[in-house]
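For this depiction, one protein chain was excluded, whereas all remaining protein chains were kept in their positions.
Now for subunit A:
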Amino acid sequence: MASTACFVIVSKNDIPIYEAEVGTAPRKEEVAYQHQFILHAALDIVQDLAWTTSAMFLKSVDRFNDLVVSVYVTAGHTRLMLLHDSRNEDGIKSFFQEVHELYIKTLLNPLYLPGSRITSSYFDTKVRALARKYL
């Protein structure tokens, strides 16, 4: 179970559409900003890496001290990014796949504008439950 884990969904236009701190450690303000910064800095690497492979799960793309950034890119170039300190790759892959399915179901809503923020509280509840289960 990861003690720090910051999960962000970034749309094709590099705008974060969903963010959540899903680790078990108590939330600290300074550290939260640092997590966001690390994830945004990793976006460049993801962009280059995404065109070299046709797989969706890109494993770990960047490191910062002992924190690792893992990324999963969907067909529409929406990036699911996770900043964590665990080494459980299978758990992370399953987590990404489940959140991907949730994202597709959200996208299929004709009233949802692709690239806009996901505000559904039920979506938030489900993501946190999945994080508890897999991470």
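We take it that a residue touches a chain if its C-beta (ideal position, glycine included) is under 8 Å from a C-beta of that chain, and two chains touch if they have at least 3 such contacts; residues count from 1.
Heads up, the rule we're going with is that contacts and distances are computed from a predicted model.
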- Query: What name does the UniProt record list for the absent chain among "Trafficking protein particle complex subunit", "Glycosyltransferases", "Mediator of RNA polymerase II transcription subunit 4" or "Centromere protein L"?
  - Reply: "Trafficking protein particle complex subunit"
- Item | Chain not shown: contacting residue from A:40, A:77 or A:128 | A:77
- Touching the unshown chain, subunit A contributes residues 12, 50-56, 73-78, 97, 100-110, 114, 120, 122-123, 126
